[in-house]
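Yeah, one chain of the complex is gone here, protein chain that is, but the others are all in their spots.
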Amino acid sequence: MPSKSYFYGFKVPLHDVDAAGVMFFGHLFRHAHDAYEAFMAANDLPLEQIIQEDEWLLPLVRAESEFRAPLRHGESIRIRLCVADLGRSSFTLLYRFEDETGQIRADARTVHVNVDAARGSSAALPKRLATVLETYVCDPRSSDPGR
Amino acid sequence: MPSKSYFYGFKVPLHDVDAAGVMFFGHLFRHAHDAYEAFMAANDLPLEQIIQEDEWLLPLVRAESEFRAPLRHGESIRIRLCVADLGRSSFTLLYRFEDETGQIRADARTVHVNVDAARGSSAALPKRLATVLETYVCDPRSSDPGR
Amino acid sequence: MPSKSYFYGFKVPLHDVDAAGVMFFGHLFRHAHDAYEAFMAANDLPLEQIIQEDEWLLPLVRAESEFRAPLRHGESIRIRLCVADLGRSSFTLLYRFEDETGQIRADARTVHVNVDAARGSSAALPKRLATVLETYVCDPRSSDPGR
Partner (left out) sequence: MPSKSYFYGFKVPLHDVDAAGVMFFGHLFRHAHDAYEAFMAANDLPLEQIIQEDEWLLPLVRAESEFRAPLRHGESIRIRLCVADLGRSSFTLLYRFEDETGQIRADARTVHVNVDAARGSSAALPKRLATVLETYVCDPRSSDPGR
């Protein structure tokens, strides 16, 4: 299956590093979400518009991360974002944090479920969203999940 | 003038300390605002209710802080909150950050203006709020602004 | 197995709520870590001392969270912290976020590994730490994991 990844870069800022001298793990999720917002906007699905128009709800039901090596102040990090799982009403995003040498420093995943606001139950992903997500489906077990 | 302060305590958490080994200055404002929320709730004016009922708007128009000595991981800090200035439609809160020896580590101030949501212009502070604030008016130039 | 939990309370502050009107999921991990710091301090193992003395390193290797119901501004939340898994060189903390009615709103878990700073490899947990953790071992599958 042909697949591609979305790339998002950032430099570890002073305030993300904690008293132990490494990036506080909770901030990894903030950067992951920033990558998600940029990914959605790049695919004509800006979150601010989705929220304002109240068309869909895509609550996060699960988030997880594995930390392989600590991130330090000033490091340039690239997040490789792809779709690790795509279901009828839910999807899982994979965020691979890579340093400038290509080494994987951390992996994060978020699971989102589409909820029908009126009925409060899960609902099929909107077609417009599913079409975008299909393009980014990757194999999370691969060392090179999407290119 | 008889006056009193509101006290709010916290311990500097791991994630507030930055790559330079001291509390990142921006987090001081977060703690100041937490003290403000606790102060309002303690005086029967919980912010979540004010926002939900959309009765008033109290936007912050100015914030400032002076840092005397860096705050370090694990330090127990007490914020002394009082009203440094009380006008017809606006007020200034003073947040004095003191350590366990009583030494002042930082001073922060926030200026809030009451805005009439319908007309978009400044409006007299609601009576219920003004009555509370009057009780906490202090002299910010004093070394012991309120007790 | 007799076991107990450590309890840590907080009120959802204004700045934790995001543009979608609910607590941003990344902040859950900040509160979980605040509970961890308070738990360690309450058991005579303050993190700031462990870090300064550079005696042990307890890096987080994994963090995860499931969100059952969104947290909203002003809600009083109690974190029930217990030890979901205790190994020779690692342990898993469970953080159960409960509201005032006792309903579980979210579960978070962090996995910590003790690292020998000199050799860079995992090492048995310090006895002083293991003794504390044993007291708080709980059954994470139980609806009432520790009391």
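Just a few scattered comments:
We call the chains A, B and C, going by the order they appear; numbering starts again at 1 in every chain.
In this text, a residue touches a chain if its C-beta (ideal position, glycine included) is under 8 Å from a C-beta of that chain, and two chains touch if they have at least 3 such contacts.
The structure presented is a predicted model; accordingly, all values stated were derived computationally and were not measured.
With respect to the full assembly, the chain omitted from this view is in touch with A, B, C.
Checked against the hidden chain, the listed residues B:51, B:86, B:104 or B:123 yield one contact partner: B:51. As for the chain not pictured, it touches subunit A at residues 11, 13-15, 30, 33-34, 37-38, 41, 46-49, 51, 72-74.
Residue positions on subunit B in contact with the hidden chain: 19-20, 22, 24-27, 29-30, 33, 47-48, 51, 59-67, 70, 110, in rising order. For subunit C, the residues touching the absent chain in the complete assembly are 14-21, 24, 26-27, 73.
Quick note on the criterion: only the chains that are shown with their structure count from here on.
Our note on geometry: subunit A versus subunit C, Cα centroid distance of 24 Å, whole angstroms.
If you average the CA atoms of subunit B and of subunit C, the two centres end up 29 Å from each other. Residue positions 19-20, 24, 26-27 of subunit A are each in touch with at least two other chains.
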